[in-house]
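The other protein chains are all here in position, but one chain of the complex has been omitted.
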Amino acid sequence: MATTPTPTRPTTLVGTAALEIDDRIPISGWVRRTLNKVFPDHWSFLLGEIALYSFVVLLLSGTYLTFFYDASMQEVSYNGVYDALRGVEMSAAYQSTLNISFDVRGGLMIRQMHHWAALLFVAAIVLHLLRIYFTGAYRRPRETNWFIGIVLLVLAMLEGFAGYTLPDDLLSGTGLRIFSAVFLSIPVIGTWVYFTVFGGDFPGELIIGRLYILHVLIIPAVILALIALHLTVLVKQKHTQFPGAGRTEHNVVGHRLFPVFAGKATALFFMVFGVCAALGGLVQINPFWLFGPYNPSQVSAGSQPDWYIGFIDGGARMFPPWEIHLWGYHIPPVLWGALGIPGLMFGALALWPIIERKVTGDTASHHLLQRPRDTPVRTSLGVMALVAYGVLLITGGNDIVADKFDISLNAMTWFGRLGFVILPPIAYALTYRICLGLERHDREVLEHGIETGVIRRLPHGEFIEVHQPLGPVDEHGHGTLAYGGASVPKKMNQVGGARRAIKGFFRPIEEPAAVQAAAEREARGLEAEHASRELTGSGRPSEGGRPQEPRD
Amino acid sequence: MSTTHDRPGSGGGADVPGPLHGGPDDDYTPEQLAAMDRLELDRLGARYDGVEILHVEPGPRPGSPQERREVRKVAAAFTLAGVFALLFAVVYFGSNWFLPDWKWNAGGNNTWGALYTPLLGATMGLALIFVGVGLVLFVKNLLPHETAVQDKHDGSHFDRVTTSSTLLQTYHNADFKRRKFLTRSLGFVGGAFGLMLILPIGGLIKNPNKGNPLGTTPWANGVRLLRDDGTPIRPADQQPGSLATVFPAVEHGNKAADAAVMLIRLRPDQLQDLQPPAGQTDFPYGDYVAYSKICTHAGCPVSLYEQETGRILCPCHQSQFDVTDGAKPVFGPATRRLPMLPLALDDEGYFVARGDFPEPVGPSFWNIGRIDSGRSS
Partner (left out) sequence: MSTTNSSSDARPRRGLLSSRRRPSAGTPAAAARDRRRSKQRRRLANVAGLMAALVLTGVGYSVVAPGASAADDGPTFNSAVDAGRDIYTRSCITCHGSNLQGVSKRGPSLIGVGSASVYFQVHTGRMPLVRQEAQAAERPPVFSDEEIDQLMAYIQANGGGPTLPSGDLRDGDLAEGGELFRLNCAQCHNFTGEGGALSSGKRAPSLSEANDLTIYAAMLSGPENMPVFGDNQLDPSEKRAIINYVQTMKAQADPGGAGVGRVGPVAEGLVMWTVGVGVLLFGIFWMGTKAP
């Protein structure tokens, strides 16, 4: 260095402002550490983010709705713009929801966006949970975060149910009535719980107000706190990653938070927001003005809860009429269908990391994910649970299925009863076989190489297919690479052996002919080399075939 | 640690500024840092945070056709987003100004009223989605792509030992083991405090056994059956094979959650098969029977009455009841009959109840078999 530069003060306005801030609150170190944080890149790692962003949409749109909503069960006579309900007696809650939809400019769109975001929120949580489960990301040290996640799922469902009930319409009121029966069915304390929740006999005059404060304050606050905890733990523990080249239990390979990860995450936020807004305007959801105000003596065919409560309703529909009588006391079947099955499900989910640790004896810390095929028992159990859940979900809408597909309603109920018992074990067995098959195929490719599709005739007349080994081979021509938990290339173009794929997501962004020409140029060079190569007895090139290593 | 710097803002007072952050500020003087270019500084910071940049795939070459194409795409996406955002504003504010009224008019012409919300959603959705698309295109196609690796650190043994020592030192100094009186008083105040905090929950609790609300309904001897509009019913009013939802003639009877009753007039062939439950053979009146409308499974109003098969279906969980067999559950999850209301005529020839239901209406619960049934005739 010729001259020693001297440190200069920033000259731009932003730079000066940053300096002034950091001089008062020294945060530049923390900011740099955050920006430098490395996140692995995989599409499935973004599922949880969808849930997070739909929650942000929920907070924004929900806050807007609270400016107009009136959580009161006071009887009023409607006299607004929607003439099909004019003069009908309804609660103030229903009336204010009508006003949001018909009197507030753009209110209907915000209300529908809120409802769609709620459906998306739970859906994204479930997808995120499935990703975590099937890749074993909940193993030590992430049991805590798994548990927080399960609690968040339950809270999201409760939050959704409370919100679904707030319009006090006939559909949600019917749902609330069923919930009251579930409370009532709890042994010993059922009637006490029921009277405590409703402040007297159903429906009373308190429940909408209570659900409202749960919906807008208590549950969201807990959800928000738990999300903050969830993310803090995630940042502290660093993200898991799939096994692959250079990836170990002690590092994270990917992009730094800034700019790539932050850019994509922000983009995803806008997309989630956009999808909720588009659905909120384009697809009508919960048209409660068609349902009418709640009245305990009215009901509609096809009364359903929102999708995430559907499996609970399905459990209640499917469960046989088995009422237990104990010395004059009763335990009604709705308890098992609507409380027992979900209780078992969430209990098993919450305890699963502990159960697995006990059963497998694996108490080590894991930061590398597992492919579902490599843990056939876990994967099969997961698919089994999913099938059981699916049967319950379908049963939760069995009257609509019966009506739309012209199936007997009683047959649909029996499908639910039998399917819940019979289909999950079948799913388990099938999944297990599939996992083993995939595992074996991986091992086979590692040992014998990739099928090239090139058929050779040996001097003594035998025809063989040339296999492309993935690494060094032993004296029998068998690959010596061990399976490392990462995906094994199974096609020649995945190891650069065929013409590589044309780039571009929506449409090719390079000229196919040019790629073809380049590939041919390359191939000609290799052909010359190949011609001088002898074949071994097993039909494989003795030193391992054309490309020794993946080229890209 | 002992070196001092002439750092901005630290030169003022008479006291000596404390030691600086240490760490990198010890290793790199401002002069050294000033000698590095931006990329070097970026990598230096990354290295300091345990991040190694393995590989950088540069973005498109400046001035190349590819770059121009990508810039055009990103700019187009952002422009479209802005256009849709403006369109949203036009639709939002323009309605009832230079566009038709957005307000819903159920009876009349609703072309714009039905388009308003979809247009708002489409414009806002597309505006947001295009911002996202532009950002992704920008990040993916215009920024260099680096592959970085960051080390993971396990918990620090040093931190554990020092932190626990700090905590334990105070515990040791407090000496609860020896100061028994202090410990006991703390235990006492903890328990009492907990009790104090928990007790207000008692205000929420309601006694379900006070006045037997679960065993009784507004029905009683002599209470008329009224339609929803408040008119009483004579036996001639309904056709065979019909069902009407009726309510007790008491204040807010048509809003009571447990009072709705299905008044069914049976067809003659059904009347032959009618078998009321034991002890309730006198409950029907002529070819009329009356059952509680509240399902004994989960409390939904059951009233999908199939007049040919004589079945009542609950739309919530598909329990089915046979009206000619005392509303016995014949399919689905319900376990108990729908309670039957005893019918009679009053002096003016209108239907009245002869008492409350003989058993509790609605879903089963723990002590349903033990509470008084409402019938007190």
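First chain written, first letter: the chains are A and B, and each begins at residue 1.
One rule holds for everything that comes next: contacts are C-beta pairs under 8 Å (C-beta built on N, C-alpha and C of every residue); 3 or more make two chains touch, one makes a residue touch a chain.
Worth saying up front: this structure is predicted, and the values here are computed from it rather than measured.
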Option touching the unshown chain, where A:W307, A:Y329, A:F346 or A:Y483 are the choices: A:W307
Contact with the hidden chain (one of A:S101, A:T165 or A:T191): A:S101
Hidden partner chain, touching residue among B:Q32, B:T183, B:T245 or B:Q280: B:T245
Hidden partner chain, touching residue among B:P315, B:P342 or B:G355: B:P315
Hidden partner chain, touching residue among A:L158, A:L211, A:M271 or A:L470: A:M271
For chain A, residues in touch with the removed chain: 41-43, 46-47, 50, 75, 83-89, 101-102, 108-109, 112, 116, 119-120, 123-124, 127, 170-171, 264, 267-268, 271-272, 275-276, 279, 281-287, 290-292, 295, 297-307, 310, 397, 399-400, 402-403, 406-411, 503-505, 509-510
Missing-chain contacts mapped onto chain B: 57, 104, 106-107, 110-111, 113-114, 116-118, 121, 132, 136, 140-141, 145, 224, 226, 228-232, 236-245, 247, 249-255, 267-269, 272, 301, 303-309, 311, 313, 315, 318, 320, 331, 348, 350
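The criterion applied here is as follows: only the chains that are shown with their structure count from here on.
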Centroid distance [mean C-alpha coordinates] between chain B and chain A, Å: 18
Chain B-facing residues of chain A, complex: 1, 4-9, 19, 23, 26, 29, 32-33, 36-38, 81-84, 102-103, 105-106, 108-109, 112-113, 174, 177-178, 180-182, 184-192, 194-196, 199-203, 238, 246, 249-256, 259-260, 263-264, 266-271, 273-282, 295-303, 313, 316-323, 325, 328-334, 337-338, 365, 367, 398-399, 409-410, 413
Residue ranges of chain B touching chain A (in the complex, touch as defined): 8-9, 21, 30-31, 33-35, 45-46, 49, 51, 54, 92, 95, 102-107, 117-122, 124-136, 138-139, 143, 145-152, 154, 204-209, 213-214, 228, 245, 247, 254-258, 260, 293-294, 297-301, 303-304, 313, 315-319, 329, 331-336, 362-370
